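Here is chain A:
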Amino acid sequence: MTETTLLGLCAAVLVGLGLFGLIVNPQPLRKVLAFNVLGGGVFMLFGVVARRGAAMGFGGDPVPQGLVITGLVVSFAATALAVALILRLYAVAGTASLRADAIDATTAPADDAGGGDAAAAPRRN
Partner candidate 1 sequence: MASMLASADAVTAGGAWLVLALIVPVAGILAAMLAGGRHVARIVVVVVLVGFAVAVAIGWQMLQSGSELVYWLGGWAPPLGVGLRADSLSAVMMVITAVVVAGITIYARAEFRTPAGVTEARAPYAFWIMLLGIWCGLNAVFVSADLFTLYVALELLTFSAMPLVCLDGRAETLQAALRYMIFALMGSVLYLLGAVLIYGAYGTLDIAQLGQVTQADAATVAACVLMTIGLLAKTALFPLHLWLPPAHAGAPPAASAVLSALVVKGSFFIVVRIWFDAMPGVPGLGAAQLLAAMGAAAILFGSVIALRQQRLKLLIAYSTLAQIGYLFIMFPLAFDPAVGAFVRGDALTGGMLQAMSHATAKAAMFMAAGLIYATLGHDRIGDMAGVARVVPVTVLAFAVGGVALMGIVPSGAYLAKKLLLGAADGSGQWWWSLVLEAGGFLTASYVVLVIAQALAKPAAPIVPRVRVARSQEWAALLLAVCSLLLSLAVLGPVPASLISNPLAPKELLASAIAIIGGALLVLAYSRELPRFAIVDRIAGLLRPLRGALCALAQGFVRIDDAARQWSIAGLSMLALTLMFAAAMVLQR
Partner candidate 2 sequence: MISAIDVFTLVCVAAGAIFFLAGTVGLLRFPDTLTRLHALTKADNLGLGLIVIGLLPRVDSVTAGIKLICIWALVLFASALVSQLIGRAARREELDQ
């Protein structure tokens, strides 16, 4: 078996591990971590595909390599957005749980963050 194929199989296992974490771990932050492991596996498989297509003096097919870079940035944006959402949920509800019964439905939108500065937000102009 070639090194590239071996890495391809490794990527398949990473996908399985990521899916397992996404489904089984109850904490949303851990799900985001698992999503990143899963994404790492998918991108790695793309890299294996690129490496298999090495030709013309290129060490790998540049098209999938470029797409992986785009994908990495998109997946960072997804992670940042999900983390911001988790932190906001925690600030408002006091829990970051995904279970429906973990949240008291009557919770009002709380303006709790920010350490008590009640002044209006600065606006431009």
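The candidates came about this way: all candidates are chains of the complex that A comes from, given by their letters.
Keep in mind that, in the parts below, a residue touches a chain if its C-beta (ideal position, glycine included) is under 8 Å from a C-beta of that chain, and two chains touch if they have at least 3 such contacts; residues count from 1.
Nothing here was measured: the structure is a model prediction, and the numbers come from that model.
Although all of 1 or 2 belong to the complex, chain A touches just one of them, candidate 1.
By the touch rule above, chain A contacts candidate 1 in their complex via residues 15, 19, 22-24, 26, 28, 31-32, 35, 38-39, 42, 45-46, 48-49, 52-53, 61, 63-64, 67, 70-71, 74, 77-78, 81-82, 85-86, 88-89, 92-93, 97-100, 102-105, 107-109, 120, 123-125.
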